[in-house]
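Missing here: one protein chain of the complex. Every other protein chain is in place.
Take a look at subunit A:
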Amino acid sequence: MGDYPSRSVNATAGDLGVTPRHAQGAGYGSSPSNHDEPPLGGGGALPKKARFSIEAGFRGLSTASGAMVLVIIVAIAVFLISKAVPALQANTGDFFTQFEWAPNEANPSFGIAALAFGTVLSSVIALIVAVPIALGIALFLSHYAPKRLATPLGFVIDLLAAVPSVVFGLWGRDVFQEPVRDFSIWLNKYFSWIPLFGGDGPFGQSIMLGGLVLAIMVLPIVTSLSREVFQQTPGMNEEAALALGATRWEMIRTAVLPYGKPGVIAAVMLGLGRALGETIALALTLSVAFDISFNLIENGGNSVAANIANSFAEANDTGRGALIASGLVLFAITLVVNMTARAIIYRRREFRDSAA
């Protein structure tokens, strides 16, 4: 096309008439074409690379932050193990099968099975109840509700996440317990042939109450993360589904849900993490029992975290060690859950990564 001006510093030769935008004539504007400094794009000899730069500083800082994670994890593990081992050695019962928690006696005897079972069962109930509702709310907010409604509603959901767990616990104990008890009695009356709803009572402070309170606590986390993920579905994929003759629900099934699946799994796992680790809400709503029972509605139930909260105050050295050992088991459970989730997400990664 035209003549490009030479790239030298004093490019006065550029023909302004032909290619004015490329011309870098001296005295044409200010700093970049000053005689003293070369223009930003270069000219003159290449400068040396700085040996100590902000760049290197940031690199060091972020590497240190990354290493910090490993240090913290190792420190926690060392602490837990060093406290737990003496108590486990003093245990006269079997840590995995004993249905009892008496670590403060002269002959300490305690087992994790009932606690671990209660933890997992209450969390599973929470997820079974919360996840479908949370996904429903998330889809409503992202794809059905008019914007004027979706924004404030999303805000309210986020607000629910900010309620401290002790408040949920008190509410569950003092308010929610009554309807749950009535519902349990009704279930027991008509469905006692299902082992889950059998028993002779008393009802109310049951694993079901604990699970339902947990469900309410898990709901906002799963909802807001899923909504975020659903909203990120590329509009052009939604349009592609609609243009193929999909109804709105079919469009969601074809484009939105598959696209959001890894995110939803991550959201559910975060919710599960909260449910597994939840302490005070369960300590307040369950009535302590040490057995493995699938009965959901009779008083009873316990969890690792709730047991730690309930027993820590009157524990002696061995007792504390035993509680720390139970904490270690909880840690192991969450680890397994998280790794499973990652494995699920990882399996389909080539489909996700190749998405434009």
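In this section, a contact is a pair of C-beta atoms (placed from the backbone, for glycine too) under 8 Å apart; a residue touches a chain by one contact, two chains touch by 3 or more; residues count from 1.
Definition applied: contacts and distances are computed from a predicted model.
So one subunit is absent here. Using its UniProt record, which name fits best from "Hydroxymyristoyl-ACP dehydratase", "Phosphate ABC transporter ATP-binding protein (PhoT family)", "Probable cysteine desulfurase" or "Na(+)-translocating NADH-quinone reductase subunit D"?
The missing chain's protein name, per its UniProt entry, is "Phosphate ABC transporter ATP-binding protein (PhoT family)".
Looking at the whole complex, which of A:57, A:152, A:179 or A:234 touches the chain that is not displayed?
That would be A:234, which touches the missing chain.
Out of A:70, A:243, A:313 or A:343, which touches the unshown chain?
Residue touching the chain left out of view: A:243.
Name every residue on subunit A in touch with the hidden partner chain.
Subunit A touches the chain not shown through residues 147, 234, 236-237, 239-247, 250, 254-255, 258-259, 261, 348, 350-352, 354-356.
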